[in-house]
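A single protein chain has been omitted from the complex, and every remaining protein chain is retained in its original position.
So, chain A:
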Amino acid sequence: METIQEVTTTPAEPKKTIQVTGSVALLEGLIAEGTETIFGYPGGAIMPIYDAIYDYKEKLNHILVRHEQGATHAAQGFARTSGKVGVVFATSGPGATNLVTGLADAQIDSTPLVCITGQVFAHLLGTDAFQETDVINITTPVTKWNYQVTDATEIPAALAKAFYIARSGRPGPVLIDITKNAQMQLFDYEGYVPCNHIRSYRPKPIIRNEYIEQAAALINSAKKPFILFGQGVSLGNAEAEFKDFVEKSGIPAAWTILGAGAIPTDHPLNVGMLGMHGNYGPNVQTNACDVLIAIGMRFDDRVTGRLDKYAKQAKVVHLDIDPAEIDKNVKADVPVWGDCKETLPLLTKLITEKTHPEWLAEFKAFEKIEKEDLIEPELNPQSGELTMGEVINQLNLLTKGEAVIVSDVGQHQMVACRYGKLNATRLTVTSGGLGTMGFGLPAAIGAKFGAPNRTVVAVIGDGGFQMTLQELGTIMQFGVDVKILILNNQFLGMVRQWQQLFNEKRYSFVDITSPDFVKLAESYYIPGKKVTERDDLVGSLEQMLQHPGSFLLEVMVSKEHNVFPMVPQGCSVSEIRLK
């Protein structure tokens, strides 16, 4: 109500406008939204914007990637580590279609992105003009929202809406397609007004107290309660609220791979990772608990295994900001719709302070079995080939859980997620839902811009690295300090593992050869080293971490090592296999 006084006492002044192009209005809007870094690649239909950014080099740091897919993954890495919206520029046609994988990845992993694509002149739309493609329709299934701008006057409002939609509620990628004429068009610019309301869009469902009360009653009466948490906790900046809830309730908590780090790895109530390659205890105990409290997670099939045998004995409390997630895969007995930053404190207030020593001891017993049978031989092998696990373990000892660990997709990803030590939130960046090989290297570039004071280690397999290795050029040109750790098993390891276990070792096209990665890095003026012997491992890791600037370390690991534990497809989580 502070404005009423002002409105009545301030003499009405005519609105000050200046004539700017659509491109300038776009850049001004990006600056107003706090954008500092843009990942992009120019081309014909986005040239007016690139011409404008020439004069904005002081304010906007544009990183020229080597492929537009890399721009989206870099923006994702940036968004994950910084908590801000990642911004991408690409041209029309092939530039825009190259964004699709990154958009799909960001959509399924709820990563806030604003992608700006150039488009052919409005009068050429639908004429099969050079580099014209129907970007809006191609990207509709993989964006939270998209919009085509054909008139410069729409740009400020469209951009404001884009940022608001990308970052609010359950975040996601947004794409704005701007025709070339709109980029060039001069119009009366009245300044940038951020958006904070769209009448057809409810980012946060209203919290219903009766469900909070029902949830608290269930939790208070539970003998064997179990918390599952996902990325929703960190997306909602609710790490502190979550920690309070966990500590007051005394309930063991397990994480999905995107949830990792919302409470530190070594927190006494953090019992480990869920899912297909998660820890033994959390999977088995899912089918033993009496109340399952799911927070900011979506019961992905890689987490639940066979659904009709999933936690059937338990009452399910599901906290989520997205109403469409409630009952989607697992039926909730108590649906707590809302932002967990708001719902968790309400819940914490109503629960009684407790410890569950016997129930926790059960988790410890499972942990002991897993450690003896599996983890110890994997992390500290005394002889034989190097294992992925020991590389991650040695890395942990050196980074002490303070580094950002970016992983690609496959066996090394599961190992990095299982064993990666995280002392803080937003230290893990990986492609969860989409499982995008090639995500790692470009995501690490963005992760470094998002967390410039952290060491960023990109753990990548020999297969995934070859999908986006052209981004070494970006690392070279912009001096991005990324430590590249290639775990080379000379196989597409995860597929090979499945072929071994389920297809009678019929290794069909999983035998992948690699170039000399160290020489390759050298050609990009990035120093590197290859490790084949156990004795060289620690020293080489130290060398990588201490090197000022980017460094590539290739570690030759066991060719046919399998990732265990494993919940085989079609099996229940409690049928998890240790070997």
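What we mean here is this: a residue touches a chain if its C-beta (ideal position, glycine included) is under 8 Å from a C-beta of that chain, and two chains touch if they have at least 3 such contacts; residues count from 1.
Quick note on the criterion: contacts and distances are computed from a predicted model.
UniProt records the chain missing from this view under the protein name "acetolactate synthase", selected from "Beta-lactamase class A", "acetolactate synthase", "Heme ABC transporter ATP-binding protein" or "Phenylacetate-CoA oxygenase".
Between the chain not shown and the residues A:86, A:112 or A:205, the one that touches is A:205. Of the listed residues A:69, A:82, A:146 or A:572, the one in contact with the hidden chain in the full complex is A:146. Taking the complete complex into account, A:196 is the one of A:19, A:196 or A:453 that touches the chain left out. Considering the whole complex, the residue from A:44, A:323 or A:345 that touches the absent chain is A:323. Residue-level contact of chain A with the missing chain is found at 136-137, 140-141, 144-148, 165, 196-202, 205-206, 208, 210, 322-324, 327-328, 335, 337.
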